[in-house]
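Take a look at this one; I'll ask things after.
Every protein chain of the complex appears in place save one, which is left out.
Letters are used for the chains, namely A and B, taken in the order the chains are written, and counting of residues starts over at 1 for each.
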Amino acid sequence: MLKNIEISNKELIILMAGFIIGDSIIVNIARAVKQDAWISIIISWVFAYVLIGMYVYIAKLNPNKTLIEILIDIFGKYIGRILSVLYLWYFLHLSSLIFRSYSEYISIVVFPETPRIFITAFSSVALVIGLKYGLETIARTSMIAFIIPPISIIIILLRSFKHMDITNIQPVLEYGMNPILKTSFGLLTFPFGEAILFLMIFTFVNKKEKILKSSFISITFVGVLLIIISLMNIMVLGPEMINRNYFNLHRTSTVVPGAIIDPFITVSQLVLAAIQIWICIYSLLIGITQLFNLNDYKPFVIPIVIISVSLSNWLYNNVAEMFRIAQEIYPYYAIPFQFIIPIIILIISLIKQKGNSKSTST
Amino acid sequence: MVGMDNNMFRKLGNIFRYMKLEKEKSKNKKIDISLNIDTKIPKDINNIEIELKKIFVDSFDFILRKITIGDDFKREVIITYIDGMINEEIINNDVLERFLEFDYNKDNDEWTREEDIIQFIKKEIITASDIREVKDFKKTIESILSGDTLMYVNGADSALVISARDWKERSISEPVTESVIRGPREGFVENLKTNTAMLRRKIKNPKLKFETLTLGVETDTDICICYIKGIADENIISDLKYRLSCIKSDSILESGYIEQFIEDAPFSPFQTIGVSERPDKVAGKLLEGRIAIICDGTPFVLTLPYLFVETLQSSEDYYSRILYASFNRMLRFISFIITTMLPALYIALINFHTKVIPVRLLLSIMDSHEGIPFDPFWEAIFMSLLFELLREAGIRMPQPIGQAISIVGALVIGESVVAAGLASEIMIIIIALTAITSFIVPALSESLPFIRIILMIGANILGFMGIVIMLAIIMLHLSSLRSFGVPYLSPFSPFRKERIEDTLIRAPLWSMFKSSKLSSWKYSNNYSDDKNYIEKED
Partner (left out) sequence: MTIKLIVLLIVIFFIVIAIDMPYIKKKSSKRIFTIYFSLIVIGFIMSLLQIIDKAPESPVVLIEKIVRYIVY
């Protein structure tokens, strides 16, 4: 159906890492637990291995099938299609969320006087061009561009070393484990659980045996980076500021006297958001072509991006609402997409496979 | 009034009808460009003469000489050539004189047999070294036009082609466009044979293959494909041959014609086929597995596939030592960045991010900007345009005036522009820096203006963010580009750490393995994603 698109495992690692970090630097749910944020990140990180391992296992049980095909396969034509439409809505919603948070960030921090919709629209031009070129081009460009975020984080880390106060981490576990567990559940859904999207991308990897290893490398990388950022923010800014401030990393970078670190974060933010939006919209496009049995997704790129941009403007009224919903509502909203349906798929796939092996052995 | 309107409409209608007719006429009018020559050589010598005179009517440089050889059994022989293209000494000494000196009475029987006359002449009489037999009349015409001498014998069914070409051509001199400090000072010339000989001298290897073909319906230009069998990728060679066979052009006057017909992305600002005038550079590329196309009539040789890193490389890098060569490479890369991003960064900083600049510098910039009616963006565009005009004028003008114009351009125009308040001094400095650094990367000089303009537009729209987004677009375009199947950004993009040694730095020669650089190119015929791959028809 679709022509041979191939990405290598190295590119998969970078796409996955970029995708998972994506927005979580801006919309940082772990703020709620103040100085224990790093603990909840570690907890969700550990569980992420299990969750994403489950996704990879689903991909292994249904080889060469994307998520939409698996859904139609397992649940039958009608329910499968309804579920696919729901997932397509989930992808679209996710991409608008990222558009919104990214343009809010740029609009508030860098260009306060420019209307936000304009920033979104202008950034979407680059995204459209990337999508029209295809997945291979996106993967190659991400490989080159992905050097920037870790380097900028390291630069900030080095420069803010003397401003760090390690006593800011104390008192540890001040509010008990309950809030920490609640936040780590939220962190598991956003950012780690979004890797469900990659079930659409796994079919394009050329060496499928190495997918598990690549995913684990990505998660390790992401976890380490997030913990470093979180610890750095806590130590430099202190727990109260973490909770009250929306954009912690940016605030950390401005603490250091010397204004050149700012653009680095903006650029790394663009890179990460771009990777995430690309994967989201690409999965959406592939899903549409598979749902309607088409050959090519290229014609629909621009309309879908326009809808996504338009939706991003429509979603919330202001920044505060965005953060509130990300904190309180989003984890529960993502449960069916990231946990319930995949677990059902896993169980049914296992049953099917046992049935298959039984029938072939007899 | 109504009558006039009708008239005008009728006229318009007539004009449209006339244009439509013209289009149809030119479609139907197939210009017959093929010479209606039958392919067999006529047996009778008089017929040959009539045919030749008919084909070459009105050409004063076509010489036809009819001689009679033999004492008793007389044979008539026609010798034809184009004046100015042959070495008359060889024809006089090794051909005509032999005919006159030969003792025809010795072996009478061989002499009389008709089929063997050509073989006999070839073996016994003529002492020139390069002789061929040709049976096709059309090919004999082509040989005459290429500079060979033709000998037709009465009654024989083939003709002799004697290759005694000699014409005046430019001697081997230092290439004008690519000069180095250390390295050979010879460059290609316009003659195909001399060029191939130069390459042969550099690579004394029987695996170095030269395949010739002719392109161009009217011009019949000789093209030569060179590669080293075993190192070059067979897929690329067959792809290249297919693309060359699709060329249906009237004329191929320069290798640039071929380049534009077979290249991968004609609308991209980046070239996917490399050009060089130096044989040592081309030989180096051949040894790496690339393929060269030499075109008769031009010293510029095409090399393919061409990757982005090659724009930062120069053959001098390999002749210098490690540290200096690596330093030069880094310098070239930095100048590339400066020349594309400097005006855009300036515009972005002035318009959007003024708080990044230290205060004193900001004050002096604002000072020099006072009284300028334009936006920094239009100022930059204006000054860039001025620079491009000066550059183009510098190429076209004759030598004696050259010095005067450069002084005029640099001092007078620059000074006056600032004094008149059309541009600020800072802008002049920036444009001058941009210009200087653009000369350090000559291979990219065709792409730089476009990248610069795109980045400037991005900077004007959204400042630093705009630059980043435009950079992203350029990077996306580069990632999607392929040169004959090889990704343009190798070895960065499909990341091969073995090949990184030769890109931004130049690793020691004794550590670079020369064998089979093929493994570094992930060649694939898989153009599924690429918008830029267009099937070239002609």
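Definition applied: contacts are C-beta pairs under 8 Å (C-beta built on N, C-alpha and C of every residue); 3 or more make two chains touch, one makes a residue touch a chain.
Note that the structure is predicted; figures quoted are calculated from it, not measured.
Enquirer: Any idea which chains on screen the missing one touches?
Expert: A
Enquirer: Using the touch definition from the top, which of A:V46, A:L86, A:M177 or A:L294 touches the missing chain?
Expert: A:L294
Enquirer: Could you tell which one of A:L61, A:I108 or A:I325 touches the chain left off the display?
Expert: A:I325
Enquirer: Among A:M54, A:L212, A:V255 or A:L311, single out the residue that touches the unshown chain.
Expert: Selected residue, touching the omitted chain: A:L311.
Enquirer: Which residue numbers on chain A touch the omitted chain?
Expert: These residues touch the chain not displayed: 93, 288, 292, 294-296, 298-300, 302-304, 306-307, 310-311, 313-316, 325, 329, 332-333.
Keep this in mind: only the chains that are shown with their structure count from here on.
Enquirer: Measuring from the mean C-alpha position of chain A to the mean C-alpha position of chain B, what distance in angstrom results?
Expert: 48
Enquirer: Can you tell me which positions in chain B touch chain A when the two form their complex?
Expert: Per the stated touch rule, the residues are 352-353, 355-356, 461-466, 468-470, 472-473, 475-477, 479-480, 487, 489, 492-495, 526, 528-531.
Enquirer: Which residues of chain A touch chain B in their complex?
Expert: These residues of chain A touch chain B: 3-6, 8, 10, 106, 110-111, 114, 119, 122-123, 125-126, 129-130, 132-138, 140-141, 143-145, 259-260, 262-263, 266-267, 270, 274.
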